[in-house]
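Apart from one protein chain that is not included, each protein chain of the complex appears where it belongs.
Showing subunit A:
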Amino acid sequence: MRSAVVTHLAVFLRKRSAVSSMKPVPLVLLITSVLLTTHVPLSTCRPRDVSLMNNQLDDVLLNRAGDDAVSYLVGEKLLQYLQRNLGAQKASGVLHLPHFPTAQLRSPHEDNSLEELTEFSKRNDDPPISIDLTFHLLRNMIEMARIENQREQAELNRKYLDEVGK
């Protein structure tokens, strides 16, 4: 596309150098052709179409099927996404099949989370890693770690005092 524009421009410039007087019409034609050819093709835009999004999701799910943590995470996100979309469809009174119209509005928050998930999976080969832990277990672990820290600090203080005392 770009090379076509360049050759077009080269031919035009050669013509221009040959002819001394310029007509505005070829110039206008050139400018419009440049503007039209440099229009960004749709494929490089972020897809607003849900069918494309579903393809990305399938890709993520298939590749990460074996991983416990990520299948939990992806499953949760998928459930939230489907719940929201199905909820919106039910509210409108008509239940559509998964291929949603492109003009459908989605909340920016869930959009971001879904895109974040697929984006992150693509960026690293590994999925976003998480761990399932209850607050109760976390609190106990912190408590044990604090006791260990205090015990070690006391040991260290004792060693320092022994050194000073020598």
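Note that in this section a contact is a pair of C-beta atoms (placed from the backbone, for glycine too) under 8 Å apart; a residue touches a chain by one contact, two chains touch by 3 or more; residues count from 1.
Throughout what follows, contacts and distances are computed from a predicted model.
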The chain dropped from view, which UniProt name applies: "Two-component response regulator", "AP complex subunit sigma", "Corticotropin-releasing factor-binding protein" or "Neutral amino acid transporter 9"?
"Corticotropin-releasing factor-binding protein"
In the full complex, which residues of subunit A touch the absent chain?
68-69, 72-73, 76, 116, 119-120, 123-124, 126, 128-133, 135, 138-139, 141-142, 144-146, 148-149, 152-153, 156, 159
